[in-house]
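Omission of a single protein chain aside, the complex is shown with its protein chains in their original locations.
Our next item is subunit A:
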Amino acid sequence: MKHCLIVDDSAVIRKVARRILEALEFRISEAEDGAKALAVCERDMPEAVLLDWNMPVMDGYEFLGHLRRMPGGTRPKVVFCTTESNVEHIARAMQAGADEYIMKPFDKDIVAAKFQEVGLV
């Protein structure tokens, strides 16, 4: 089973995303901020990260920078999932090394389509 890490400070979003991704046959880990997410990656590097942007402690953008410099950190497909939906944010996320980008609100079709886009579904 492929491992997907869901990083979002909202427990509700994590729960919704978990349901959708479990249905797509991912094994799920959760983290509520970028720092906790890095700790998960050190222990158990995922194949995919569904990543929020605005979070306390360490935001998604900063997390992505750290992740990509970690050993094995270029491997996970990173899908941003955020309320930030303007072109500048999207371009910035892609330049920082994201593979795909979901604008909230999302539904299961969007998540499935985006994970298909990065070759994981």
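By definition in this document, a contact is a pair of C-beta atoms (placed from the backbone, for glycine too) under 8 Å apart; a residue touches a chain by one contact, two chains touch by 3 or more; residues count from 1.
Heads up, the rule we're going with is that contacts and distances are computed from a predicted model.
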The chain not rendered here carries, per UniProt and among "Carbon-monoxide dehydrogenase small subunit", "protein-glutamate O-methyltransferase", "Electron transfer flavoprotein subunit beta" or "Peptide ABC transporter substrate-binding protein", the name "protein-glutamate O-methyltransferase"
Missing-chain contact, candidates A:A37, A:L51 or A:I102, resolves to A:I102
Against the hidden chain, subunit A presents residues 85-87, 90-91, 94, 100-103, 105-107, 109-110, 113-114, 116-117
